[in-house]
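All protein chains but one are shown in place.
Let's turn to chain A:
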Amino acid sequence: MKNLKLHWLIVGLMLSVVLIGCSSQSGGSGGEDKGVTIEFMHTSVEQERLDVINGLISKFEEENPDITIDPVVVEESNLTTKIVTLAQSGELPEVIEVGQDYAKVMDKDALIDTEAVNEVIGNIGGNNYYEGALKLVRTEDGESYRGVPISGWVQGIWYDKEMLASKGFEEPQSWEEVKEVAKAFTDVGNQEYGIALPTVENTFSEQAFSQFALSNNANILNSEGEITLDTPEMQEALSFYKDLAQYTMPGSNGVTEVKDAFMNGTAPMAMYSTYLLPAVYEAGKAENLGYAIPNEEQEAVYGTVSSLTIPAGLEDKQKEAAQTFIEFLSEGENATEYVLMSPGGAQPVSKNVVENETYQSNEVIQAFGDLPTEIAESFNEIKVFGLVDDKNYVKMGDITSSNAIPLMINDAVVGGASVDEAMQTAKDQLDKVVD
């Protein structure tokens, strides 16, 4: 009797294992019945954005009944960790939304099927994109692309027109004018500052500083791809940044501090991305917002592109499905919907969005008048570290990942190190990274 019970128990256990196995397989076979299932990894975690993405996926599945899209939603801060672990297990999703910096890291390790991406851009038409946006995703040899641009943002100095006018200032045109305005508005005792400047030890500071450096013709790499951190131009740029930082809030200022300081009137100027625009619109101050670009030897706009990429090593069926899906998302109406998930914040990277009626008639876009067009066109003026004479060095991905530049800025501005000391430390670190 006891043995009988034992046998039933064993049979029960085995049955459970088999059933669990079958249940996980049935999901896959369901997908197979419909044709092919691919995963789409993106970072739009907010519910409203998720609704838009899921809506686009449903529309795509209706038009392409043999392709099923399985969305994989990841927090932006976890994206790189997720990519590394999924890549290690050979489980990368077929379509991945990735920024230009991490696309370089993936490209370096041959994780991107650049040919497949190139085909997609060829099918959509390269002329459709702003040249600046394409430059950011072009491979080092200039022959192909690391991702298909879907949206982007640019960064500059945002200023409160009324506040500046109250002290007789207009849009600052040069480094010295920026400093002059910042000085005029700084009253440390009353916690009022002239400019909200990023000083935190992350890429936010690198992006802000890069505009000053590049406007002074200082890049991290030269045309041979060698590190050129210790040039007089770079030293001038860091010295100026440190000097300007005396008119900003004390300590390490990140995204929250900079945005809050500008929005609550603590500072009349802020170095920030276009993601400031939705908050300004909400506050009803759209008409009062001005946009300036750091300028010394030349103007330097910082911008970044969010692109959709296809990992290397996919089977043909999966690759074709991924290409079809990206082409679908890049169509004027769908790309517009994608960009308008954050109107004003996310910027169009292709002309078919800027010219789209839905985009133009969006109330947030309209509220800013000509500014969105000015911003979108500034994509063509984009200058970023590691992009030298249109050559987009792949090693810049490692340089950014190493965090050496933000550490240098934070050391000099917050940590009290001299410009020379901070630059030397960063140079030593970068030499190790690039070696």
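FYI, a contact is a pair of C-beta atoms (placed from the backbone, for glycine too) under 8 Å apart; a residue touches a chain by one contact, two chains touch by 3 or more; residues count from 1.
Everything that follows uses one rule, which is that contacts and distances are computed from a predicted model.
Chemist: Determine which name in "Multiple sugar transport system permease protein", "Xanthine dehydrogenase family protein subunit M", "Sarcosine oxidase subunit delta" or "Serine phosphatase RsbU (Regulator of sigma subunit)" the UniProt entry assigns to the undisplayed chain of the complex.
Modeler: UniProt lists the chain left out of the view as "Multiple sugar transport system permease protein".
Chemist: With the missing chain put back, one of A:D160, A:E201 or A:E236 would touch it. Which one?
Modeler: A:E201
Chemist: Which residue from A:A110, A:A165 or A:A283 sits in contact with the chain not drawn here?
Modeler: Among A:A110, A:A165 or A:A283, only A:A110 touches the chain that is not shown.
Chemist: Touching the left-out chain: which of A:I38, A:V74, A:L238 or A:A312?
Modeler: A:A312
Chemist: Among A:E140, A:E206, A:E257 or A:E337, choose the residue that contacts the chain missing from this document, as touch is defined above.
Modeler: Of all options in A:E140, A:E206, A:E257 or A:E337, contact with the hidden chain holds for A:E257.
Chemist: Which parts of chain A face the unshown chain closely enough to count as touching?
Modeler: Missing-chain contacts on chain A: residues 2-3, 6, 9-10, 13, 80-81, 83-84, 87-90, 105-106, 109-111, 191, 200-202, 249-252, 257, 260-261, 266, 312-313, 398, 401-403, 410, 414-415, 433.
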